[in-house]
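Only a single protein chain was left out; the remaining protein chains are all shown in position.
Chain lettering (A, B and C) follows the sequence in which the chains are written, and residue indices restart at 1 in each chain.
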Amino acid sequence: MSTDTSLPVLTPNDFASDQDVRWCPGCGDYSILAQMKKILPSLGVPREKMVFVSGIGCSSRFPYYMNTYGIHSIHGRAPAVATGLKASRPDLTVWVITGDGDGLSIGGNHLMHAIRRNLDVNVVLFNNRIYGLTKGQYSPTSPLGKVTKSTPMGAIDNPLHPLSIAIGCEGTFVARSIDTNIKHLGMVLKRAAEHRGTSFIEVYQNCNVFNDGAFEYATDRETKADTTIELEHGKPLIFGKNRDKGIRLNGMNPEIVELGKGISEDDLLFHDEQAPEPSLAYLLSRMTYPEFPEPIGVFRAVDRPMYDELLNAQIAEAKKTRGEGDLNKLFRAGDTWVVE
Amino acid sequence: MSTDTSLPVLTPNDFASDQDVRWCPGCGDYSILAQMKKILPSLGVPREKMVFVSGIGCSSRFPYYMNTYGIHSIHGRAPAVATGLKASRPDLTVWVITGDGDGLSIGGNHLMHAIRRNLDVNVVLFNNRIYGLTKGQYSPTSPLGKVTKSTPMGAIDNPLHPLSIAIGCEGTFVARSIDTNIKHLGMVLKRAAEHRGTSFIEVYQNCNVFNDGAFEYATDRETKADTTIELEHGKPLIFGKNRDKGIRLNGMNPEIVELGKGISEDDLLFHDEQAPEPSLAYLLSRMTYPEFPEPIGVFRAVDRPMYDELLNAQIAEAKKTRGEGDLNKLFRAGDTWVVE
Amino acid sequence: MATSTGVSARESKHASKPVVDLVAATVRFCGDSGDGMQLAGNQFTNTSALAGNDIATFPDFPAEIRAPRGTKAGVSGFQIHFAAKEIFTPGDQVDALVAMNPAALVTNLGDLVRGGILVVNKDAFDDKGLKQAGYEESPLEDRTLSAYQVFPVEITRLTRLAVEELGLGVKEADRCRNFYAMGLVFWLYDRSLEPTLRYIEAKFGKRPEVAEANRRALRAGYNYGETTEAFASQFRVHKAELAPGTYRNIMGNEATAYGLITASIRSKCELFLGSYPITPASDILHELSRHKNFNVRTFQAEDEIAAVTAAIGASFGGAMAVTTSSGPGIALKQEGIGLAVMTELPLLIINVQRGGPSTGLPTKTEQADLLQAVCGRNGECPVPVIAARSPADCFDVVQEAWRIATRYMTPVFVLSDGYIANGSEPWKIPDVKAMPPLEIKHPSPLTNGEEFHPYQRDERLARPWALPGTPGLMHRIGGLEKQDITGNVNYEPANHQHMVDLRARKVANIAQDIPPQVVSGPPRGKLLVLSWGGTYGACATAASEVQAQGGSVAHAHLRYLNPFPANLGEILHRYEKVLIPELNRGQLRLLVRGEFLVDAAGLNKVQGKPFSVFEVVDKINELLR
Partner (left out) sequence: MATSTGVSARESKHASKPVVDLVAATVRFCGDSGDGMQLAGNQFTNTSALAGNDIATFPDFPAEIRAPRGTKAGVSGFQIHFAAKEIFTPGDQVDALVAMNPAALVTNLGDLVRGGILVVNKDAFDDKGLKQAGYEESPLEDRTLSAYQVFPVEITRLTRLAVEELGLGVKEADRCRNFYAMGLVFWLYDRSLEPTLRYIEAKFGKRPEVAEANRRALRAGYNYGETTEAFASQFRVHKAELAPGTYRNIMGNEATAYGLITASIRSKCELFLGSYPITPASDILHELSRHKNFNVRTFQAEDEIAAVTAAIGASFGGAMAVTTSSGPGIALKQEGIGLAVMTELPLLIINVQRGGPSTGLPTKTEQADLLQAVCGRNGECPVPVIAARSPADCFDVVQEAWRIATRYMTPVFVLSDGYIANGSEPWKIPDVKAMPPLEIKHPSPLTNGEEFHPYQRDERLARPWALPGTPGLMHRIGGLEKQDITGNVNYEPANHQHMVDLRARKVANIAQDIPPQVVSGPPRGKLLVLSWGGTYGACATAASEVQAQGGSVAHAHLRYLNPFPANLGEILHRYEKVLIPELNRGQLRLLVRGEFLVDAAGLNKVQGKPFSVFEVVDKINELLR
């Protein structure tokens, strides 16, 4: 593979800023940072054309560690900051880094509207099911009954499913990966970057200080083949250490079946990330541990008009039909009179 | 039917406050107000036990016209106000009245979190696909291309589907009705009131000043039988003036079929509002005009733990295990010493 | 004088009635919000402007979209002050009032001067109409109106008659009543019908029968004045002596939008507006959204927080970032504005103030958000604040704000208010070619591996505005305290003190970069009237009236509220007394007293309405006594 000679070949290290990384030792954020640095060189976008925008939270410190442009904004508002940036600077590659609190609690509305507008930005939500930076309160993704500093008797709010929400508000690219599943994570990040429109990725991320092991079921070598299922476009849903189990549709309900014993791959649910209507993606987003293996990969990837593109098209159209703006004409558009 | 003698029998008029109703003549809000007044007496709840909470918008003027307790709060925050009220006063019947701008634009996050917490409140969203009170800007439910005061070249934001969102964030009761379909509207309001948990109802409402006819397809006598479909639990999805058309599932995709010609009712999709997983409800929420008849009625109605109930249960539990709070004990819980 | 648009001579050349010359007059149209009073007002305004008068207008909308017909809540009004001299306010009292129904009469009569002209639509004074207005008996039949020249005209019947032949329905015919009323008032003030006839053609040209009906109604009203014996005389207000130039009429929000576009062009910076609709600011969004051919990007955000933070994102990207709102929306933006202060990015925050607190009185005017602008954020968070004084002044103020924002790399507050936003005045169209550029420098690429310092400062303490896309300038900014020069996150005590002081000094220094405060009237003396914002007209007029009567009063109008002009303290101390009239409970007064220890008195009115000139005059005289 040859690279364009005008672009220097970058390495992951070129994307490291001069700031010390200050997450807790062992935090899942490190791995996401590493994968990001790894896939960026392959995008062929120069560093100065990239902007990382974040809110507030441990995860939101991310931009400081990237040798690109970056804004560590205020709590929950990164999708809005990114919207203004991307709408006015379509030439930039814009990433939003957020957490389960930043993105789904205080920032839920901005996230929802960024997704429905389908701007060409990539949103990565680090889901550790806890508020890390403020030292351990429950978050909108903490399970019912979760005991935390603010819920000594257990949480009583039904948790949100980030992907169900993203799909509920017209997401065009919706995916999930896991901090420790580095190859998969890299693949998903790369596909998100390549998608035109808002890409939304949930990454299961371990907070080893305040919520250690929240995703152990999905990361443990022993169990992960049974508790997760990798989605591949056009392929049947198969999982298990021996790839001997699958997901079949019974009416509108998924069910686990064993392959063989009269059930073949063809009986299984086939993944279609390009389905025009998001109902399948939605159904997959409802499959949760322990009842089901949790799908990882790309749930949905469809092409839809993008806000930034449409906005700029309207600008071009306005100039075409009405001519480049002329102040003199503007000021004199209505009735005028002359005093001599 | 006999009524409890301790409760005076109320009439719709008893629920009218002394304030002049100030919506534009012909506004769909009138009809919703009328239906609300009509169903309330049947709930057996005294007026003083009811509170209407709203945000800001034409629709949000609603509480002023009700002879109950009421808060006309600030833009978008009614679900949060209602949450504080209901969490601390479980004895009250709490209604939230909101608009497509109030509830889905500025207030989207509060709505989402109220729904997922599943407090026992009833949310009615008047969807007129426009900002009425501020005189005609597009709203999150305005269709692509909609020309309004703020979008002279047409809206470029993909509209949100209120029901998809409500279902995406764990709604336990999700329904839709239409301002002019007064019997149906009354039925839906009543069922919402009876549901335990957050009831979310979208009402198609005509703003005859700034968005007249937005739902004409669904209200016109000539077309409505073909453009809407009434959901009934356990019943197949049939529609059309002659009830000769139905919806069948093809994999995950609904399709319109004609009854007869080898297709019988049994081949159709049967509605199940009580399905534990919301995938069917979600799929139904995606059926939109003109491709499909738009479903009206109850999409989903399931029983789930309620925030207010759980909160109060924790209070009771704390008192049971630790005894009614005692300040002396509290103050002296740690090390103390005496100075004489 | 000539009109560029070739307005023809007046309709009726041979006035059969005597014509009285006036220096100025004030007319108000009022009626139900469905009666088209805003249109009538706008047409009269336009016609008077084209006739060369100086003008000032004051539209007054009801809070409801369409309150039930005929109710007091539904009354809509539009006042026009037009004069043969320079004027600054829409007039304290009304010389001629047109009331289309009893509710309009009862709510507006108080402003009609004794002996003034009152035209009422007699047909609307039926039992229902009277009852809705709270009249027990018809005011046309008792002595309620004995102090005025009352002209009960059957406007409804006569309008229907005028359009009869066109076969319109009653509803449509009745929609022409405002044109009938206009025609009558046009006759009364000897105005040309031409501009309105042109308007009708442009607006209703595609529906010829409607256009024709409006034309007939207009002419019928005019002829009613001319031919009936009711009206004894006509009035005439000659053209005013305005500076030479081409003029147009402009509303405040429109001027704001034009000023923003102009600043964008002057600074070669594409305009990005992040906004969420709110009365009375929405029209800026509406206006800007129509000018995409100027590379204007308008973003109707999901809420005010998204509006301001999107603007911050755009500013980071190098756009001319603007956010517009009114009081409650501004409250929501304050956290975001703090981020702009910390990241030192240019941003305009335009607050079209309305009545508060809370949702308050959305359609009414007030000046009660000054302290919110100066003090309303967490931490030490200085933001320059400047205020427009009149509709046309909005054009200049926003450009000045953008100059400051970019020279100092800071968010800047612009205060307007409902009164100037919806009011209008003649505006001398500026010479576009003569406008100086607003120069903005962005640092150039660094390619030799040199380190870029995003918080290095120039002589004005401004940091560099480095744009994404520039090689070698990659940097990260955010809301945490920054290390001086490097911009890295830093929590050290001495650095924090340094940065807090530096941000304060940067804003304070702007005082050196703005014109010194000017005073009109005696340079020292008994009383200085110090005003700001939309009360300019009333205060200037009041001060000059008292000056004309020989009172020792001077007037200074503040455009810059943070920082104050460098010479303000010195000015204040040259007068025995200082009076600060405000449409709030004394917000500028607190700041002035706190900074200059001057025992300034206040004239404070919080009624959702502007000052009348006489209120200010009375207070001045009281203090001079």
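Throughout what follows, contacts are C-beta pairs under 8 Å (C-beta built on N, C-alpha and C of every residue); 3 or more make two chains touch, one makes a residue touch a chain.
Treat the numbers as computed from the prediction; the structure is a model and nothing was measured.
By the touch rule given at the top, the unshown chain touches A, B, C in the complete complex. Taking the complete complex into account, B:Ile74 is the one of B:Ile74, B:Ile130 or B:Leu280 that touches the chain left out. Among C:Ala83, C:Val237, C:Ala263 or C:Leu590, only C:Leu590 touches the chain left out of the display.
Among the residues C:Val237, C:Ala331 or C:Leu558, only C:Ala331 touches the chain that is left out of the figure.
Contact between chain B and the unshown chain involves residues 17, 19, 46-53, 56, 63-64, 66-74, 77, 80-89, 91-92, 109-110, 112-113, 311, 314-315, 317-319, 321-325, 327-328, 330-332, 334-340.
For chain C, the residues touching the absent chain in the complete assembly are 63, 305, 326-328, 330-332, 334-335, 338-339, 341-343, 353, 355-364, 366, 368-369, 371-372, 374-381, 478-481, 491, 493-494, 496-497, 500-501, 503-504, 584-585, 589-591, 593-595, 597-599, 605-609.
Annotation for chain A: contacts to the undisplayed chain at residues 20-25, 56, 58, 74-76, 105-106, 108, 131-135, 137-138, 140, 149-153, 209.
Everything below uses one rule, namely that only the chains that are shown with their structure count from here on.
Ranked by distance of CA centroids from chain C, the top chain is A. Centres computed as Cα averages put chain B at a distance of 40 Å from chain C. A separation of 44 Å divides the Cα centre of chain A from that of chain C. Residue positions of chain B touching 2 or more other chains: 105-106, 108, 140, 153. Shown for chain C are the residues in touch with two or more other chains, namely 292, 302-303.
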